[in-house]
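Mind looking over this structure? Questions follow.
One protein chain is absent from this view; the other protein chains keep their places.
What follows is chain A.
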Amino acid sequence: MTRYDVTITRLPLRALFEMRGALPGDAGLPPPPAPLRLTQAGDRVLAMTGPARWLLMAPLAQEETLERALPEAVALSDTLTFFAITGLGAGQIMAVASPLDLHASAFPEDGCAFTEAFGIRALVRRLPGGFEIGVDASHADWFAAMLDRVAGCA
């Protein structure tokens, strides 16, 4: 029984690459339409997280292929741990965790932004029925405990 109607799931490791400057054509995705937005094609996601700063996400099985195709990209795969927060109470959990304005008018369906959650740097985007949040892997256990505490599981 939780305080909010919410399910918190730790997601498996994924391939993550950060790129700076001009977006290489080999990323395999068109650039997002605006800052702090993402584009998605198949199982790959490309987000514009800063000025001339891109984050490519893909299944871990594609890591080696992408590493060869994008020699200028920096592999970050094992640096972030992602959580899915889904359910009717997902917005309530996010409101406690992060100061980011997640109203649909400020953070659209394809929104993706670095912000902070429980005081640490976090990457946020929407999922069907909730949100995905990624934090530094070294803080993941503590962050999971914080999510559980807010949700009322702990």
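Quick notes on this one:
In this section, contacts are C-beta pairs under 8 Å (C-beta built on N, C-alpha and C of every residue); 3 or more make two chains touch, one makes a residue touch a chain; residues count from 1.
Convention: contacts and distances are computed from a predicted model.
For the chain that is left out, the UniProt protein name among "Sarcosine oxidase subunit delta", "Phenylacetate-CoA oxygenase subunit PaaJ", "NADH-quinone oxidoreductase subunit H" or "Putative oligopeptide ABC transporter" is "Sarcosine oxidase subunit delta". Among A:40, A:92 or A:115, only A:115 touches the chain that is left out of the view.
The chain not shown here is touched by just one of A:21, A:51, A:71 or A:128, and that residue is A:51. Touching the omitted chain from chain A are residues 35-36, 49-51, 53, 99-101, 106, 113-116, 119-122.
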